[in-house]
Every structure is written in C-alpha cells, then in structure tokens.
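Removed: one protein chain of the complex. Kept in place: all other protein chains.
And then subunit A:
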Amino acid sequence: MTAETGSTPAAQGGAERTAGARTDWARIARDGLWDNNVVLAQSLALCPLLAVTGTATNGLGLGLASLVVMVLSGVLVSAARGIITPQVRIPVFVLIIATLVTLVDLAMNAWLHDLHKVLGLFIPLIVTNCAILGRAEAFASRNRIAPAAFDGLMMGVGFTLVLVALGAVREAIGSGTLFANASLLLGDAMAFLEMTLIPDYRGFLLMILPPGGFLALGFLLAGQRLLKRLPLPKRRAGAAATMSN
C-alpha cells in the first residue's frame, strides 16, 4: 500500500509555479478540483481512498481530515521555504506532515470520538498520502503562504469530493443507504442526510469490499476521461497541455 509513495512529486506536472507576482487563483482552484485532481488526474492517495470509501460518510470524514492536513502543511512549508535547503527538504516536509497528522489524530480522538472509532485506523495513513508531500514539494515550497494555503484547500476539496462520490456509489450499491451515520460526523443537525435508498436491501457485498472500490474507481476515472474529451468552448488551449499523466 505504500507503492504509491514511489512516484516522485516532480512528476506532477510543471505548471504549479506561479510566475511573477500575480497569482492565478482561478487556475489553482481548477487544478485542485479537476485538471490536476489528486485522484482523477494524479492517481495518488489510492490507499486511503479505497480503504475508507465503504460509505459516503467515511469518505467525507477522511477527506476533511486530509484537507486540514493539506492546508496546514501548505502554510507551514510555504512559511519555512526560505530556510529549508534542497538537501534536507524531504525529511523536513515529512516531519511537518507527520506531526500535523498526529495532532489531527489526537484532536479527532478527543473531540470527534465516534467518528474516530470508525476512521481511527486510517487517520495515520494520511501520512502515506503522498499527494500531501507532493503538493508540499511541487507547490507550497515555491509559493507564498496565501496561494499555498489556497492550493492545499482546493486539492483537499478535490480529494474530498472524489472520496464522497466514490463512497456514495459504493454505499448505495453495496448497502442501499446513503450517508449512514452522518450525524456522528456532522452532529445531529445533519441527520437528515442519512437516507435509505432501497428498503430491505440485502446488500451487495462486493461493492463494500476492496475490489468494489477498484471497480467504482475505474468507472469514475473513465467517466472523468470522457468528460474531459467533450469540447469546452471556454477552455484555454494551454490547459490541457499541463496534464502530465
């Protein structure tokens, strides 16, 4: 499950460096949500993705936790980019990310305990989410704090959306429910999200188990590729060229 960490962050497209003083915020947002999405475009972070997306709620929980780590690591890496030398940057980034993940883990255990019981096993896995290290290396270490935080936010939102989408598909087909136990994560106010799509459903075990995750992810990726092919009149010609993989 650590095989994904093997891919070098440098391979993630070269367009992250914002040239000059002007920051293209819209560009960062589009990169994070779609063009350079952690999962859909970079195929990173598949280990936590496949592990937790048995339900939409679990996906949302891990997505939000990853998002927090991504924003904070972006800010810290960007703030320290002046003093970090290239020779020791990777251990320093790993240290920053590991510290943040541990703090998030402790905080969730203390204040979101019910969710932590469900996700607890997977929170430490955020460390192995090489998408975070990748953004630290490719974006945060080369940009000012505000764009780095925004990039972390957008990458995190993009990751969360994929997690929720995948979780929703697997949960709907596998258990016939949607957002089960959402109140554990979001409080009782959001209990209305919990839906039973198919009453008296016997369940379709395959979709809950890891193979179902691969199947659903395959369809999701295929769907995204199809959408990308559709001609978008407003898309700039250069946008497609930044896709590295």
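We adopt the following convention: contacts are C-beta pairs under 8 Å (C-beta built on N, C-alpha and C of every residue); 3 or more make two chains touch, one makes a residue touch a chain; residues count from 1.
Note that contacts and distances are computed from a predicted model.
As stated in its UniProt record, the chain not included in the shown complex is "Ion-translocating oxidoreductase complex subunit G", which appears among "Universal stress protein", "Ion-translocating oxidoreductase complex subunit G", "ABC transporter ATP-binding protein" or "L-lactate dehydrogenase complex protein LldF". Considering the whole complex, the residue from A:A107, A:A146 or A:I198 that touches the absent chain is A:A107. When the whole complex is considered, the residue among A:A29, A:A51 or A:I84 that touches the unshown chain is A:I84.
In the full complex, subunit A touches the hidden chain at residues 54, 80, 83-85, 87-88, 91-92, 95-96, 98-99, 102-103, 106-107, 109-111, 113, 117, 203, 205, 208-209.
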